[in-house]
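Can you read through this structure? Questions will come right after.
We show some of the complex, not the whole, and keep each chain where it was.
Here the chain labels run A, B and C in written order, and each chain numbers its own residues starting at 1.
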């Protein structure tokens, strides 16, 4: 394995998940590059040093520009808030680094397009952390559709339901709450949650052609966490949209942070002429599968616990024993594997989302948000 | 119990469910009126006679106009295809009979409005068979919302998924297949299935104010069952819509007959500030209930098997033993109970859907179908 | 259809379920005999008359001996407490009546043997109400095993869990509580609940050869409902046993009325070389089915909603529409159908439990109870 020196920007939740993935992927998978934790970058020096010590980074930086300038860094991984993605990614590409970026790529398609242009101009491998593609059951769903088992697709439906912002006293903005600040996040549930649903959907079911949406902000004003000032809430608390795919199938998507009882219920269902599938994140090893080819009397939804180790279920032969689970964290581990097993792969052989892929998702999000405002259908 | 002489129009599936309900309701519930199976009406005399013999009707008729003319009939129950509802209901009302009608009321709001006008002018008790209100778990969901346990409502979602028309060789129109003929049915899944979802939704969550919809006809032409002629399919095979309720909550609804794997998956979910609920028809005794007031560590979705007999779960104390199920048929039995325990109840005390209620559902359906065509939001 | 005049002894819960079944079976199934509700028999005349009126019996009796003497009665159905089965059944057989009897047959194998001898000597058709055989999913499980799909059977496990006697203040004996009185019931959960598990098990998996058991009485004394006297509890509150079947498979069985949270959780699982199945009464339409012949990657437990109407799932083509449920009551309706479609069938063609079958179950129960006392394995 060649060494790949990595500098990660951001020591928050995503900084942790990426770092853990870099440490774990080479233990379980064969990679072309072994990631080396060269530097962590965050504005607070003490916190950066503590993070570096805990996770085994060789150094820390407090300015991402300095990180990019370092010759001993081969790849920049952006795990900081959405409003930082654009500038860091472009600078990293211009410096000739590989670039990995948390999703959504930019806060809007304009930012994202510039980021795509930058990596393509620089010719650097690039990756966006749409981690849910790498849930074994989700990858398997993709493979099953590709195999043709479902036949013509009629329906796709997906949602991502949470309930953590119901309390009107919850502040917005600042540490841990930047996702509620429209300037930092770009949008609310659309960019944060529906972007995942859209990425998976287009990966499995092809391009979305048109959408009509409804957005809602239930709590109209919140105090800012840092300043204490009560300000208008600029994000979408909830968003639902209808969509048509290029393949003729129709779809509904929904996301909210006001669905009492759901913590991270990302679920999807796809109905084909011959078979259907369902999945949800809370029970992420289980893939629902209904095959009309089964004998009528004993036909039923199969509850597949995607955990066999015989090699015909994605990733699982690298882990433990049949019937046992892996965790959320390994959606990132598998992402590292897919990227680093061959980051220079040609277009058709890449099994990971690139900046160009993420741009398409951002375009759908933008059409959705626009429709939420003008109440019209929009082509993507 | 007073006697109530009933004449039922239609000896198909709904004729059977209504008839069974008339026979069963008085065995298990106290009613003001005991239904008497006076006459069954259907065009085929032999078939009508066989139906009458099996179910205990005193007589049969082959012309509904004759049935209505009979002095020994107190109530007319319309269980025939949608395109017959309007004329029969109006004639029955004008003859001073109580009128019960299968859903949807008319094929469009214009028909329905005339039917409402007729029963109101005649001052006759009237009832529409939105039977799913009477699933014990659904009635309980309604009661729980009314109790205020959910607090402010944020979200409602419902769907009704079937898969019986995927085969392109399935004919349309004629015996057993009139639901696929737009002239007989008025619409496809919107009037047949979404009407149920809308009725339940408005019963539980109040009026729907505006909608935007997407409709699709996957199979464009089918052979007519009777004539063999290949004709354009006029119905909506699938329909999804976004909606806003008067109470500020937002909703998604979807129905299709192309969801491979689902036979009659009517499900709904409602998310409130303090609690949420889920239900589906395939496991109709189970009500999902999540209460944020539960202690955090042991908080979770409750899977309530609505089958205790202690009297605090609707209807179940009249049936068998705790933990045991009743069937689909008793959604009709309970409907008979709710109507006949006091058909002359004042508005506020009626626990059953009237023609006026069903008209509101038809208006939503009409707005949905219109939006499916012109792709605009419409107020109801 | 020929008429079959029936006299039912007992107007309690089982009197209701049997009566309802007699009324419903001919509406949905073709029978050789149409049951006629000739007389209900119970000690309280007023209550008997009210029951007769509600359910449509032509008459009532207060003495079962009189009922049996009546020439206009063709069949005696015993739905009264266990301590009455023996005498009534023998008298009925001696009078040349068909005999139907609630389970368990007798309170012990000695009583049961005499009952078997009586019906065999009289040559009268006889039936025991092991109603759970007639759940469509259970009948289908039997058919699947008979088809050979499971291959060699390794394991059988069943339990019947309830929670209604946890309260130490609950009295024993008398109306509605005779099941807690050892003299009336013969035993506790063993005869009341495990008898069902054993009947189903032997029907599906063949004879049980030997058992070892553990019985427990958690509440040692209870007040008698009628006398108020505090008396020793003589029944088994809970019973678990290990068993070996003649076919080489091994089994565990358990029943209790102290399993907080379970109302009527009768469940079983059977593991074969090639396939396995699970079922439980709370979700009685669902049969779990796992087939090792399925392709490895998409192999999983199938959740079969036994509700199609195409005729390949037992009974369901006679009811309503695909995807909809029938209730507990129709386990009795199907029992009536199986008996009355041909009560004179030869041994090999009977699809219902006879007195001789029930005697075998009673022998297993007796071996279990004996083992509960002497702590030894016993052959059946």
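Note that contacts are C-beta pairs under 8 Å (C-beta built on N, C-alpha and C of every residue); 3 or more make two chains touch, one makes a residue touch a chain.
Because the structure is predicted, anything quoted here is derived from the model rather than measured.
Shown chains number 3; the total number of identical copies in the complete complex of this file is 4.
Rule of thumb we're sticking to: only the chains that are shown with their structure count from here on.
The most distant chain from chain C, with centres taken as the mean of CA atoms, is A.
Of all residue numbers that take part in the contact between chain A and chain B, over half occur on both sides, making this a same-residue interface. Geometrically, the chain at the heart of the complex, using CA-atom means, is B. Annotation, chain B versus chain C: rotation angle of 180 degrees from the Cα superposition, expressed as a multiple of 5. One simple way to say how far apart two chains are is to compare their mean CA positions; for chain A and chain C this gives 55 Å.
Between the CA-based centres of chain B and chain C the separation comes to 36 Å, rounded to the whole angstrom. Mean C-alpha positions place chain A and chain B at a centre distance of 42 Å.
Multi-chain contact residues of chain A (touching two or more other chains) are listed as 301.
Touching chain B in their complex are the following residues of chain A: 154-155, 157, 163, 166, 212-214, 216, 218, 238, 240-242, 244, 248, 250, 252, 254, 256, 258-262, 271-276, 290, 292, 301, 375-377.
Chain B meets chain C in the complex at residues 13, 17, 20, 23, 26-27, 54-55, 162, 164, 262-265, 281-286, 305, 307-308, 319-330. Residues of chain A that touch chain C in their complex: 140, 144, 287, 289, 291, 294, 296-305, 308, 310, 312-313.
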